[in-house]
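Below are the structure tokens for one structure; questions will follow.
Apart from one protein chain that is not included, each protein chain of the complex appears where it belongs.
Moving on to subunit A:
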Amino acid sequence: MAGQTLYDKLWQAHLVKQRDDGSALIYIDRQLVHEVTSPQAFEGLRMAGRKPWRISGSIATPDHNVPTLHSERSAGVAGIVDEVSRIQVKTLDENCEEFGITEFTINDVRQGIVHVVGPEQGATLPGMTVVCGDSHTATHGALGALAHGIGTSEVEHVLATQCLIQKKSKNMLVRVDGQLGPGVTPKDVVLAIIGKIGTAGGTGYAIEFGGQVLRDMSMEGRMTVCNMAIEAGARVGMVAVDQTTMDYVKGRPFAPNDSEWEQAVAYWETLHSDADANFDAVVELDGAQIKPQVSWGTSPEMVLPVDANVPAPDDFSDPVKKAACERALQYMGLTAGQAIKDIRLDKVFIGSCTNSRIEDLRAAAAVVKGKKVADTIKEALVVPGSGLVKQQAESEGLDKIFIEAGLQWRDPGCSMCLAMNADKLGAGEHCASTSNRNFEGRQGFGGRTHLVSPAMAAAAAIAGHFVDVREWN
């Protein structure tokens, strides 16, 4: 019998019941809750007279709607200017209070983007099943967890039953061998993967990211890679547990304590695919060939190395892709054949659940240190992923480096990644963004997003256009 993949093992360990019709009941260890996709779920519980199955299974924090300007935040929820946003954040507070769920509220230092807060608190751990009403939940798979995004009906289902009805996905291995060159980051790795397999390439699969590049990567880097599994169509992305994982987890508030540690490690050490495990699909990339990436279009698969030129519709033989290219060029205001380095930028956003952790901020700060943001850049935001990331960055003096260079230093939240709060692009504005989606209107009505790494965004802020960070000095 063939061995098991990491996904097979996590699935098997959480299987409550296999039903005859092919569906299965899977136990959920941790649900992360935020203000946007939970109000209707709590309302559903109330209407049905149901209580949460296990209160300690959930943790909440507001992130999508919170303002990032310190002046607006200082008065707490009551100070949120946008009334609809204020009601939504307040509703989360009220629901958590009513149902007894632990919440890191707006000005708690532990508040932040759910996918930054979970691992940071040790609230998401190796071997767990993790869900959240947010498609970037695969982030937690970096820890060797089975993590994926769900809709609001499923948020309610997990609250009420601590289970999900699932069908098992197929297994895909994405192996990145070799070593990355200088200036090439985890963000470039995942963008290159999406560019290769396409935005639906992982649909129906759970992706395990492996190979030497992943083994050498920090936990934060692995989170960046897993975070964007959904941009390749996969709900689940994960990385096997190793010493890097254990070292990251140890000592975090919700992690196993000293008396439980050995028991935990014994289990976690099994969390890797067996050597003879069978994958339904295998994709291979050579890490040494990956260059810094920039997205030029309106889907994350529309991505190229920074030294490339914007494609033409005729470069695609598939009529659907041809039409998509044509529409994307029009929306993005780009000309086929123009150099990516010649794209002029209006705004820069460094943040989001993809790239707002301390290593991301350090990488960006190293690039801008002692330099000034280009005059043509209207706004450059740095938005840390959590209050604790912010605190850490400030203790290292990163905030001063950003401010002296002319970038704004904000409070934690999702911010301009999806522009539900006041941080957004104006129509026609080009933005170098460390976020995860370049869809039409994603960062603001008519806004034009280019997905890049933190170092590439920082360099673009100084230059006013894209530059190859490998040539930066």
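Observations
We adopt the following convention: contacts are C-beta pairs under 8 Å (C-beta built on N, C-alpha and C of every residue); 3 or more make two chains touch, one makes a residue touch a chain; residues count from 1.
Going forward, contacts and distances are computed from a predicted model.
From the set "Pyruvate dehydrogenase E1 component subunit alpha", "3-isopropylmalate dehydratase small subunit", "NitT/TauT family transport system permease protein" or "Transporter substrate-binding protein", the protein name that UniProt assigns to the chain left out of the figure is "3-isopropylmalate dehydratase small subunit".
For the options A:162, A:273 or A:434, the residue in contact with the chain missing from this view is A:162. Within the whole complex, the absent chain has one touching residue among A:4, A:37, A:68 or A:415, and that is A:37. Among A:168, A:250, A:327 or A:341, only A:327 touches the chain that is left out of the view. One chain is missing from the display, and on subunit A it is touched by residues 16-17, 19, 21-23, 25, 27, 29-30, 36-37, 39-40, 43, 48, 50, 53-54, 56, 64-65, 82, 84-85, 87-88, 91, 102-105, 108, 125, 127-128, 133-135, 149-154, 156-157, 160-163, 165, 167, 199-200, 203-204, 230, 233-235, 253-257, 260, 263-264, 267, 299, 320-321, 323-324, 327, 418-420, 437, 439-442, 445-446.
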